[in-house]
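Apart from one protein chain that is not included, each protein chain of the complex appears where it belongs.
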């Protein structure tokens, strides 16, 4: 089956939606547990998406894969994506740890783009899990990418995303450079905010 | 800890909520899969609740249990309850089967009060599952009762529920009798509706 | 603009969605007020939809209208539809009354297909309202049909709906007749259920 048609199939969408619901339920439980312990809300906002055909095709091309279902399943980890934005980086690492402790998830990969930002300046914590879905009488494992970020990183990433399709342009290259320098300012905000919160808590 | 206080604890509520989310995600996936196959919506409405202290205390008393957490966990299967109402009984049995096929659920009990109604006339299909919750670094299994009903059974049950606290009264006893006879009329509706649907599909 | 394209326009969808949200907020408030007074939940389930192009085109054809935006706005009252299903007919009439008392809604039409069922046997209470939407700096009034039904009427309507596209067939005609007779059985259920509830309340 053509990739384009596969993505429109209801069966495919149903499985992805289930994966998203399961992951959101886990994130909400973790948020509730941590918020209870810490006396403040820990996850600030949630979002999720199934990657569009256009993005998938472009990513497959970039990675040198062929445009079909098998190569998609092999090469693309973020067909299903769930994102949680929090206020503080220490909370973020705790959420990551608690997700990894979930027995019914298989962790495939962990990438700490906070400690090691991408060349572009991109920062976030990525976890790739497999979750079991019982569908049409058999257990299938589907991949989900969980992105954990602070609000400041989320800001930055939004600008970077808008720049993405214009990269060939010279002015875009200039903005890209500035954006990269700007990533450092973003990092300092996160540190400063965390420091102030800790001092407030210590009073 | 007193039962009353235990039920108000945020940790308890968080785990129950997670169980409800997980079960709802499964029911929604099953609904999507079946609806896709059959070309019509299969589950008509969803609801869920955590049993109140008053109901729990009354049920424990009825069962001869003591009012504490241990006896609640042993004797009460519907502390957490999820209900799905569907239109047709054949769909209902298929949903039950697909729930039982979910690998990450442990089936504890199955009670077919449709084939074998309670003495009162009550009809529904009950499944008691245990679901795994990773909470505070350990896996705990919590019990959830899933009730599957047709809309007609749901009607009947609502009237029965309203009668419940008035059972000592003589008029209540009369109504109870009528309600029981009425359960048969309800059953005939379900059969008739199912028969008509099958004939329509066969055209 | 072609009707088909008009219906896909985001502006059109945005206004319809707003109308649905507003009407749902009103129904939920009315449900909360009545449930508070009566000590039981009054609206059992909510649903809503924007009519599809196929249904609209077919309905316009049936009504002898041309397939364009102007005739759609003139002839079709249920482009946007909201449905509330309740358990008891007396509650249903009270909901209708409270909706009509909402100052910011304009009532265009009221059709009591419960007292005067359609020839097919169809029963429901229909209200056509206009709701004001401030969109692109001007106030526009969009039409919304609110359908109020009991669960039993909802059952019946679902079967009727499945039969709808098969009406030419002879067996379909037979089923149609039976379905119509069956509408009376449905009516008796609603009466009986209401009578029992009143007697229970009177204890």
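The chains carry the letters A, B and C, assigned in the order they are written, with residues numbered from 1 in each.
We take it that a residue touches a chain if its C-beta (ideal position, glycine included) is under 8 Å from a C-beta of that chain, and two chains touch if they have at least 3 such contacts.
These figures come from a predicted structure and were not determined experimentally.
Although it is not drawn here, the omitted chain touches the following shown chains in the complete assembly: A, C.
One of C:137, C:168 or C:181 touches the chain omitted from the figure, and that residue is C:137.
Panel shows chain A; residues 40, 44-45, 87, 151-152, 154-155, 158-159, 162-163, 166, 169, 171-172, 175, 178-179, 182, 185-186, 189, 192-193, 196-197, 199-203 of it touch the chain omitted from the view.
The omitted chain makes contact with chain C at the following residues, 10-11, 14-15, 17-18, 21-22, 24-26, 28-29, 32-33, 36, 98, 101-104, 132-137, 139.
The rule is short, and it goes like this: only the chains that are shown with their structure count from here on.
Listed by label, the chains touching chain B and chain C alike form an empty list. Centre-to-centre separation of chain B and chain C, using mean CA positions: 29 Å.
We define each chain's centre as the mean of its Cα atoms; on that basis chain A and chain B are separated by 36 Å. In chain A, no residue touches at least two other chains.
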